[in-house]
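Of the protein chains in this complex, all but one are displayed in their positions.
Now for chain A:
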Amino acid sequence: MSWFNLLKANLRKEYLEMKRYLPNTIAMVLTFYILFIGMFFGIQIIGDPTTQDINIQFTIVNYIFWFFAMMTVNAIGWQITNEAMRGTLEQLSMSPMGIWKIMLMRLIASTVINFIMIIALLYLSMFTSGQWLNIDVGTILPILILTIISMFGLGFIIAGLSIILKQVQAFLQILQFILAGLTFVPLSVAPFLAFFPFVKGVDLVRAVMIEGVTFTQIPMVDFLILGFNAIFYFVIGLLFFFYCERFAMNKGLLAHY
């Protein structure tokens, strides 16, 4: 029950802060849309007309995933940096629930809220481009859940780094481009990326949404890779976070001000 209360509290906080920082939220959505329009018209003007439709579909899926990864993984880093500077991180660290649980609930809460926003943006992008993708919820959902778990692992790594590094902002800027690389590069170009966090998931979602692949057509080995990545990155992320928390408590780094 205490886990559920923790999740509810963090969901509510995420929602309230999004509402209170409404201009920021609107600016974020607008930036997303303007960039998408830019890419969409770019493909239409200078792209190869024979592959135009498929290119636009690829752009929609990649771009949506990149945005989602950024909001989930990067946001936790910014949040921790802000909390450390504000003085609230120490308060969170004093919770008898343990800070890792709070961070996990934060990740889940921001994912749920961002997901709702992403769905709206996905439909807006499809409506603008006139390219309607295959939204097979039954197939996409299990892929997405496993992919998000590996994203959380990455989120924990970023959260840990943000606790111990005062100047993590520069790294977070670079991380946006690393995430773009991971979401935009197709696995056919670099198959080894299948073992990187969420790359396999994005590839499978692309296959479902663009090529119309169904659940039964996805090889078992792909699900095994997804499952392995989810467990591996989540455990690694969590262990790294514990290490950073311990390091910060040794050096007195829980407050950056």
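Everything below uses one rule, namely that a residue touches a chain if its C-beta (ideal position, glycine included) is under 8 Å from a C-beta of that chain, and two chains touch if they have at least 3 such contacts; residues count from 1.
Here is the rule we use: contacts and distances are computed from a predicted model.
Peer 1: Name the chain not shown, per its UniProt record: "ABC transporter ATP-binding protein", "Rod shape-determining protein MreD", "STAS domain-containing protein" or "Succinate dehydrogenase"?
Peer 2: Spelling it out: the chain absent from the display is recorded in UniProt as "ABC transporter ATP-binding protein".
Peer 1: In terms of residues, what is the contact footprint of the unshown chain on chain A?
Peer 2: 1-3, 5-6, 8-10, 12-13, 16-17, 20-21, 86-88, 90-98, 102, 246, 249-252, 254-255, 257
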